[in-house]
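All protein chains but one are shown in place.
Here is chain A:
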Amino acid sequence: MLLEGILLKCCYNFQNERTPSAVYHLLNGKKSIQTVQDSHIYDLKSFYGIYKQISKRMIDEKLNLLVKHHLLTKEFIPTADGVKWLLKNDDLLLFEGFNGIKYHTIAPVFSDRLLLLIQTLTNSKMQHLSFIPIIDTPPVLYWMKNYYRKIRSYETAYLKGIYEELKQLLGDFSEQDANLFVDRLSGYRTYGKTSHQLSESYQINLSDVPLVWIRMIHHILSVVYSNCMNYPALHSIISDIKNKILITHSAQQTFNLLHKNYSAEEIAHIRNLKLNTIYDHMVEIALFDQSFPTTMYVSKEQQDEIICTIKRMKTSALKQIKENVNEKISYFQIRLVLATVYNSKQHR
């Protein structure tokens, strides 16, 4: 039901201007400027990268099911019933718990590390060192090895800390969600339940289990980050990682050069990249950096013209906007406006 709700919401916001593939890229967290920009323009930032395991096929199946139940039209626009359904279930869907754009990279790392850490410490405390790690991706194992060396001398106290902090944090969730969270954890002679088992125990769809989990992880991260003094045990799991804001490494490099006052053309030359690629980076930067000097690239008049056109045409489709503004205005300028000015004005 949660996945269905998310798909309906995406379709509602996309209003037929994007295909199901765009929904897939959004949930999957595709590292392309188009996807990130979509998430801003259509106000779907919170869903960016929240479901990395999802397949295109699953999305197609679910969308067709929604069409079959008359919640979506054949063009994937929510019907009146679909909109009603979203409103009615607002309390259950808890979309506000997601913050994909902010936590899409850190959430899976935090989740994996937390699961392995609890399993390792509880086993180590019982002097039981032959257990099969539930997370066995090399980077997480490597982190665990080093981290364990640091904390093993006070593992009992550290476990107590995790216990107190999790007890506090899980209190923010429904009883069901808190139970699900605890059931997933592995410890000494206890193996966490699989997604399938959780879906059966709590009568939720199998495809919703990862979403419910990641929603809780996002909430925990937001509390821990804004309040790290009160959650030292959990915060230190991820204190070695910067929560990356810019999505691609390449954009980060462009960002650094812009800060040294190089122009887009100069950067393209220095980095031996196409000018359009640099423009992509700049739009990407503008999406995250509220201090981005949009007016340096688009004059106030041009901005107004673009915004008026968007409002008049009721569209965010680039091509349509381009055809209806002064031909001197470039695609880059439209995208920049869509990413920054229009977006923030709409929200105010």
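The definition used in the following text is that a contact is a pair of C-beta atoms (placed from the backbone, for glycine too) under 8 Å apart; a residue touches a chain by one contact, two chains touch by 3 or more; residues count from 1.
The rule is simple: contacts and distances are computed from a predicted model.
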Omitted chain (choose from "Sulfate transport system permease protein CysT", "ATP-dependent DNA helicase RecQ", "ATP phosphoribosyltransferase" or "Thiosulfate oxidation carrier complex protein SoxZ") - UniProt protein name: "ATP-dependent DNA helicase RecQ"
Candidate in contact with the missing chain, chosen from A:F131, A:Y147 or A:Y331: A:F131
Omitted-chain contact residue, chosen from A:T190, A:N227 or A:N276: A:T190
Sole residue of A:M1, A:A178, A:L273 or A:L318 that reaches the chain not shown, by the stated touch rule: A:A178
Chain A, residues in touch with the chain not shown (by the definition above): 118, 122, 125-126, 129-134, 136, 156, 159-160, 162-163, 166-167, 170, 175, 178-179, 181-183, 185, 187-197, 200
